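Heads up, one of the protein chains got dropped from this complex, but the rest are sitting where they should.
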Amino acid sequence: MIEFRNTQVTYPGGLRALKGVTLEVPKGQFVVVVGLSGAGKSTLIRTVNNLVVPSGGEVLVGGQSVTQARSKALRQMRAEIGMIFQTFNLVKRSTVLRNVLSGRLGQVNPYTSLLGIFSKADLALAHDCLHRVGIPEKAFARADALSGGQQQRVGIARALAQQPKVMLADEPVASLDPPTSHAVLSDLKRIAREDGITTLVNLHFIDLARDYADRIIGMRDGLIVFDGAPEAATNEVFEEIYGRPIDKEKDLRGAA
Amino acid sequence: MASRVRTATPVVVPPLPPQARRTKLWQYLLVLAILGITAACLLTLGNVSWERILSGLERNLPPLWRGLTNPDAAIFSRAFAAMMETMYMAVIGTVIAGVLAVPVAFISAANLVGGNRFALPGRGLLAAIRVFPELLFAIIFVAAVGPGAVAGIMALGINSVGFLGKMFSDIIESIDPGPGEALRATGAGPIHTFSYAVVPQVLPEFASNVLYRFEINLRAASILGLVGAGGIGGLLIQRIQFRRWEEIAMILLVIIAFIVIVDVISSSIRRRLV
Partner (left out) sequence: MALPSAVPQLPLLPRLLSWSTWAVIAGLLIISLRETNFRIDDMWGSLVDFVLFFGNFWPPDWQRALPQIWRPLIETLQMAWLGTLFGVLLGTPWLFWSSRNTSPHPVLMWFSRTLMTVMRSIPDLLYAAVLVAILSFGPLPGVVAITIFTLSILAKLGSEYVEAIDPGPIEALKAAGASGTQVIVYGAVPQVAASLLSYIIYIFEVNVRASTVLGFVGAGGIGFLLNRYVALFQYQRIAVLLMVIFVVVIIIDSISAYIRARLT
């Protein structure tokens, strides 16, 4: 479903964030990418919808090149790729429902959407998405009136409203407490399973990665240093990825 | 582009809660009110003779365009001198206003001398001054003291006292009472408290406001001449009456250049002040 062909990214200042990544993710897989801050995880995930344009190589989604797509074609491809963010990125002053509906923008009539008019089917879908993430009653609340976990759920609902084939999650739980993190990730995995969505998630923490991933990819310094099943990701492997020892006692996060 | 939606289970769309419905109602009413007022204005606006306008456009646009794209360099020195006079008017007006506004502001600030007894009439006076546009003052002053820069400077001065007085008052009312208390606790008298606790806090913001007011006064000063109160406006109104577009274009360029340069310098100083 997602294919990286020797993808490289060098930022204008000279920083080489990705030094050549080649990777294939089959349909429906739930992949977790781990690594230190600055290892290239955010960059990697943003090349999938071209929010970051690779300086070399290519990224394909569903067999089509995202890297070379322009304007309308790019927007159409992005409409099939949902994304959730560490800081949720909701429009704080708008209602939850409006935030979720804004996920449909890539696929609705451009003129009526500018007036704020959505079809009955779109409205039904938006409410359905809120239902699936567990907060249907919050539809008319203002987005900034919700707790962190609820806001991220709205973010997921927004991405879900796109009816995506691929879901990208950039550190989705880094701002949330441990129990909420587990709740959000398990919801994400359940929905991905139900809809057959190929998912790529960036995470900091080992335990969350091991609990939820079908496949773990470790990155360090812009390169992939590990690619395999969670069972194979032992503490030694993680020490490789992070480049320093992990002390289980000092790890403040436990499994839920 | 039709939206393709697959719904797995049919979900009932819940109705809007009463609060949301009320907000929507108010929004519709607002839009309707705006449209209504606009329609009323458009329909009742008399004195608009379209034939006169169209013929006027036909007659005037070509020479206007030609003139605007060929500014006349000959008038540059006169325009420059007139603009300098304009700038001096703006400087004097702003400075006088800055000086006068300070005592008025201190009286009008509720947290200093006298409290609300003086503050309310003080603020009231400042607000009353701010009701009138500077041009109105200029017109009256020209009638009172005759045409020339004096009328213009006075108009700018009084108008600016109104604005600077308000801004200064607001600034004074927003200062931190901490340093003042600290000083009084050591037995410092009112003059010392004033100079060391109040003045340093307000001075940078005062200066910033004075500069901003100067930017505005420079623009205002350039048009005061249109009503006879001195500055480059006088030169301009003559040229406009005779439709000498090439000269008007040069004068406009001089005005714009001055204003843009002053704006840029003033903005960069102000950014570093506050």
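Going by the order they are written in, the chains are A and B; count residues from 1 in each one.
Just so it is clear, a contact is a pair of C-beta atoms (placed from the backbone, for glycine too) under 8 Å apart; a residue touches a chain by one contact, two chains touch by 3 or more.
Note that the structure is a prediction, hence the values are computed from the model and not measured.
**Student:** Among B:L32, B:I53, B:A73 or B:L120, which one is in touch with the chain left out?
**Tutor:** If we include the chain that is not displayed, B:I53 is the one touching it.
**Student:** Which parts of subunit A face the unshown chain closely enough to count as touching?
**Tutor:** Touching the missing chain: residues 49, 51, 75-83, 85, 87-94, 98, 102-103, 105-107, 110, 113-114, 155, 158-159, 162, 168.
**Student:** Hey, which subunit B residues sit against the chain that's not shown?
**Tutor:** 34, 37-38, 41-42, 44-45, 47-49, 52-53, 56-57, 60-61, 64, 84-85, 87-89, 91-92, 95, 98, 128, 131-133, 135-136, 139-145, 149-150, 153-154, 178-179, 182-183, 185-186, 188, 192, 196-197, 200-201, 203-204, 207, 210-211, 219-220, 222-223, 226-227, 236-237, 240-241, 243, 248, 252, 255-256, 259-260, 263, 269, 272-274
In the analysis below, only the chains that are shown with their structure count from here on.
**Student:** Determine the centre-to-centre distance between subunit A and subunit B, using the mean Cα coordinates as centres, and give it in whole Å.
**Tutor:** Their C-alpha centroids are separated by 49 Å.
**Student:** Which subunit B residues qualify as touching subunit A in the complex?
**Tutor:** 1-11, 13-14, 16-17, 19-20
**Student:** In the complex, go through subunit A and note every residue touching subunit B.
**Tutor:** Contact set of subunit A toward subunit B: 95, 104, 107-110, 119-125, 127-128, 131, 136, 139-140, 163.
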